[in-house]
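Have a look at the structure below, then the notes.
Excluded from the complex is one protein chain; the other protein chains are retained at their positions.
By letter and in written order, the chains are A and B; residue numbering begins at 1 in each of them.
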Amino acid sequence: MADFLYQLLLTFDGTLRIATPLMLCAMAGILSERSGIVDISLEGKLLSGAFVAAAVTALVGNAWAGLFCAMLAGVLMSLIHGFACITHRGDQVVSGVAINILASGITVVIGIALFRRGGQTPSLPREDRFTPIEWFGVGAMDAVPVLGTIYRQLISGHNLLVYVALIAVPLTAFLLYRTRFGLRLRAVGEVPEAVDSAGVSVAWLRYRALIIGGALCGIAGAYLSIAQGGNFVRDMSAGKGYIALAAVIFGNWRPLSAFLACLMFGFLEAGTSRLQGVDLPLVGELNQTLMLALPYVLTVLLLAGFIGKPRPPAAIGKPYIK
Amino acid sequence: MSILLITHKLAEIMEITDTVSIMRQGRMVGHRETAQTNPAELAELMVGRKVLLEVDRTPAQPTEIRFSAIGLGYTNAQGVVELEDINFEVRAGEILGVAGVSGNGQTQLMEVLAGMRPLTAGQVQILGTHVTAATATDPKTIRNLGLGHIPEDRHTHGLVLTFEARENMILGFHDSVLTGGGALMDQGTIQENAETKMQGYDVRPGNPRLAAKNFSGGNQQKIVIAREFSANPGVLLVGQPTRGVDVGAIEFIHKELLALRDAGCAILLVSVELDEIMALSDRIMVLCDGKNMGIIDASDADRQGLGLMMAGQRLEAAA
Partner (left out) sequence: MSAGTAPPLPRWADIVLLPLINLAIAFIICGVIVAILGENPFQALAVMFNGAFVFPGGLGYTLYYTTNLVFTGLAVATAFHAAKFNIGGEGQAYVAGLGTAIVAFTLGALPGIIVIPLAVLGAAALGALWGVVPGYLQAYRGSHIVITTIMFNFIAASVMVYLLAGPLLQPGQQSPQTSPLPGSSHLPKLHELGLPLDASPLNASFLIALLALVAFWVLIWRTRLGYAIRTVGQNPEAAHYAGINVPRTIVLTMAIAGGFAGLLATNEILGVSQKVVLNFTAGYGFTGIAVALMGRNHPLGIFLAALLFGALYQGGAELDFEFQSITRDMVLLIQGMIILFSGALAYMFNPPLARLIARLSPRREAAYG
């Protein structure tokens, strides 16, 4: 029993690690899409963030500088997206595709030019990364059965960016539902005409949503390359931006629900890798590659209305023309 | 306060303005004190020639019933009843006008009759074929029964604005003889079809390769009308035939509509312009809140009586 509990705890721990970049990107996606801008470029922003974080940290030897520049990189990508879709009313999906391909190209091109390692960045020494933080009293809590283990494994012992992601969720919710900015942001994704006629700039609201989202994606990228991992490898975002987008849809464009969707997707992945080779009653051995497709399958089923009915923002994808 | 009112409704001009300037083809062609002018003069300035505002119309010679509805009802996907117990019949050679304040079920009625929305109660008879909620209805089947349809909104339904005029001339007929009988659509046939019809209905400019969006409102409407009229429909639905159309084209469209009637077509005419309904119809049905307030002979109709019915009084009470 204790072993089972320990296994479960390790799975939850893995869930959190996997879900962290998803949560940050999902919050970015919610902000962008609630303002009316389709954001399939989460993937590209995440990838750019990961590269810039690792490259800057490798060059200057400071993880904080890496994190900061990663956020800037995410914002820069957002600004390109905004320039195309908001200022020039271009197709939001096309722009997103462009940014994703651009990101996967430019990260490798610059990476090779800078480091000559086939697109990878050098491995960072431990002290240059965001390392797990041990909370106070972990040693003392060890004496307490069950709770001590939970405290050590689940609550303590993550790197800073995991906690940042966990805080980003309520902050996004607060921003959306409790501030004037959030009210206008939600309105601009539903009826931009109304916001415009109230004398508030539709374009600037959407730009701000994209900028905040870009910064969040940058943090998520930094998590991949200088916190969870210790360097950048080509295409290391590996579809996480798209899973985050799936979580946004799954969460019906609401921060808390999207957070739960991220945890669910994270749990599916953490669970299957932990259950590898285990013969389960009724289902037999789970196939890991097929299980990895589950978030996508679930999202397809959800979108088709087989599990509940998603309700996207009304004005999403439509360029605003005065 | 100074108010600038831009409209093509002459009655509005006469009623509320003090002075009026008339534009034609991007140029100011005249300025008048409203009190010193009259609708006929304004209309003449607008089109550059005298226009017959009164429609010259001979009495209808209706024959057999070609088009009817019994207990027609439509409930939309959200469960809202939008049409209830509509009964009418239209004979060959007559125009049944449908009057009503905009948004009282006219659009739904037109679209249900055209097969664009599903009938949910009652039945419709088109040239001898019965259509009920049980028989699957779609616009293609209905069209093949011999029903023509000038939709209320030419930009939404009647035309594909980015298509060339000749492609719009086969909208709804792309698998008919108008595109040739072969496996591929015959470009020569399509071109010829458009040329003939654009000439016959005086569409300007008469260039079949020009995109529909580049024509004026009146000429766009003429494209729709040319297409639907020349199919020689036994039954015709006409919605807002002259909305956003210049005065010259209005006159032309009205004439063509009456000619089609006299050729034996059964016509159902929906318009928010009461004057248009009264000028063209032989009988008038009034819709209010999706219900039929009654059908009266056009010769017995006056604005006041129709107005009361449009406001929700049934015929018996209004009379």
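We take it that contacts are C-beta pairs under 8 Å (C-beta built on N, C-alpha and C of every residue); 3 or more make two chains touch, one makes a residue touch a chain.
Please read these numbers as outputs of a predicted model, since none were measured by experiment.
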item: Residue of A:Ala28, A:Leu67, A:Ile80 or A:Ala270 in touch with the missing chain, whole complex considered; value: A:Ile80
item: Candidates B:Pro62, B:Gly100, B:Gly122 or B:Gly158 - the one touching the absent chain; value: B:Gly158
item: Omitted-chain contact residue, chosen from B:Asn38, B:Asn214 or B:Asn232; value: B:Asn214
item: Hidden partner interface residues of chain B, rising order; value: 25-26, 114-116, 138-141, 143, 149, 151, 156-163, 167, 170-172, 174-175, 179, 183-185, 187, 205, 210, 214-216
item: Contact footprint on chain A, counting only the chain that is left out; value: 38, 40, 80, 83-85, 88, 90-95, 97-106, 108-110, 112-113, 116, 119, 239, 242, 245-246, 249, 287, 289-290, 292-293, 296-297, 299-300, 303-305, 312, 321-322
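Operating definition for what follows: only the chains that are shown with their structure count from here on.
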item: Distance from chain B to chain A - Cα centre to Cα centre, in angstrom; value: 54
